[in-house]
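Missing here is one protein chain; the remaining ones are kept as they sit in the complex.
Labels A and B are assigned to the chains in the order they are written; within every chain, residues are numbered from 1.
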Amino acid sequence: MLNIQNLKKEYPGFSLSIDQFHLEPNSITGIVGLNGAGKSTLFKAICGLIQINSGTIELFGQTFDELSKEQKENLGVLFNHATFSRYLNIAHCKKVLKAAYSHFDEALFDQLCKQLNLPYDKPLSSFSTGMEVRFKLATALTHEAKLLILDEPTAGLDIIARNKTYECLQDFMEKPDRSILISSHIASDLENLCDDFWVIHNGQFILHETVDALKNQYGILSVDAKTLDTLDPVAIVGIDRQPHGIKVLVSDRQFYEENYPGIVVSAGNIDDLLTILEQGER
Amino acid sequence: MELQISTTSMVPIYEQIANQIRKQIANGSLASGELLPSVRTCAKNHHISALTVKKAYDLLESEGFVQSVHGKGTYVSSISPNLVEEEMQKQLENAFDLAFTKAKTMNYTRDQILELVNTLLEDYDA
Partner (left out) sequence: MKALFILDWQWLKSMKFYLLIILGLSLLYCFVHPTLAVVFMPVMLAITMTKSVSDNLQRSTGAYLFTLPFTRKQYVFEKYIISIVPALLTSFIFAYALGVVNSFSKMGIPCLIACISAILIASLLIPLTIKFKDNGILVFRLLSIAIVVMIIVIAESFTSPDVLNSALFMSHSPWIFLMIGVALIVIIFISMFISNRLIQRREF
């Protein structure tokens, strides 16, 4: 679906450098990292919105510029800072989408807008952040796209709205040969929705795991300095030393549970993983 | 098909799902030939990763409890509830076996093992 090789994009003070990345069909993949780690830059590069210095990005086997109109219809996009002009209302946008996409599903669009409580006759400029992001989601989901690229699709949404979003996305995935690529730094996006995730830090991927492995095999050990020295480093992924205690990210918590009885272990989760990888040593 | 999943339990989620499905097959709430919810639907309803659900379904299929038909979904095998009980008993026996093997490596005597079991059972009943 999506293949990236040796991508490099330089900005003064920041550079994006991706050796390889691939997105398979039938998967929801998350790209997670702190603000400024390069998620949006990567998405812009994928969508042909910025020039890259070197490397290849292939969507459906071709670069973005080479995509035919039909192939572009297979792409659904959500950017958190860009959408239709703000003086338009949903009725206008619907007309545009209908003219632009040959597989626009009007009934589904109407149903989604109703489900997400979106008014048809008010201009986009009057929408709250949450409404705007829900509208963008509706535009991405309703033209039979095969690949969705969503940049922070739950920004500004409360937990109920977020859960509704996950449901819409899982519904979207019911049809075969579809994939979703999401960027986020919100734990529930990744833990409750994604199948696998890549961690990006300073423009580079530093980890790729399935969410299943994260929750069922990864673990966070809370130890003191003495115990840390005794730990077998075979499955240690990161160590975060803080004055109040040391947190160790391991990729096989069962190993440590069995060999170091009494050690304090908790299940892996995104927030701790990110904190340890960002602040600590790897 | 109802499932109760704990996201905070240390038991892996796919095991929780598999356990509950086995139980439901055993007590008849899931009938032979019944279609299980699709992987995505299950993932959607419980807010978990689809891969986790797939892992559970794959495990159950390897044990013979369910069968997946490409393009259609996953069905409960035509397996009688007795066989399910038998299978679950076998798994329990294996779990005990593992514990006894470990106890042996620690040179526990028979009495020591029984004493340990009794102590643990007290907590279990409570």
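By our rule, a contact is a pair of C-beta atoms (placed from the backbone, for glycine too) under 8 Å apart; a residue touches a chain by one contact, two chains touch by 3 or more.
All figures in this text were calculated on a predicted structure; none of them were measured in a lab.
Shown chains touched by the hidden chain across the complete assembly: A.
Screening A:34, A:88 or A:187 against the full complex identifies A:88 as the residue touching the chain left out.
One of A:47, A:155, A:228 or A:263 touches the chain omitted from the figure, and that residue is A:47. Although one chain is not drawn, its touching partners on subunit A can still be listed: residues 44, 47-51, 65, 69-70, 72-73, 75, 77, 79, 81-88, 92, 95-97, 99-101.
Everything below uses one rule, namely that only the chains that are shown with their structure count from here on.
Inter-chain spacing, taken between the CA centroids of subunit A and subunit B, is 32 Å. Touching subunit A in their complex are the following residues of subunit B: 7-8, 10, 12-14, 38, 40-41, 43-44, 47-52, 55. Across the interface of their complex, subunit B is touched by residues 28, 163, 166-167, 170-171, 173-174, 188, 191-196, 210-212, 215-216, 265, 267 of subunit A.
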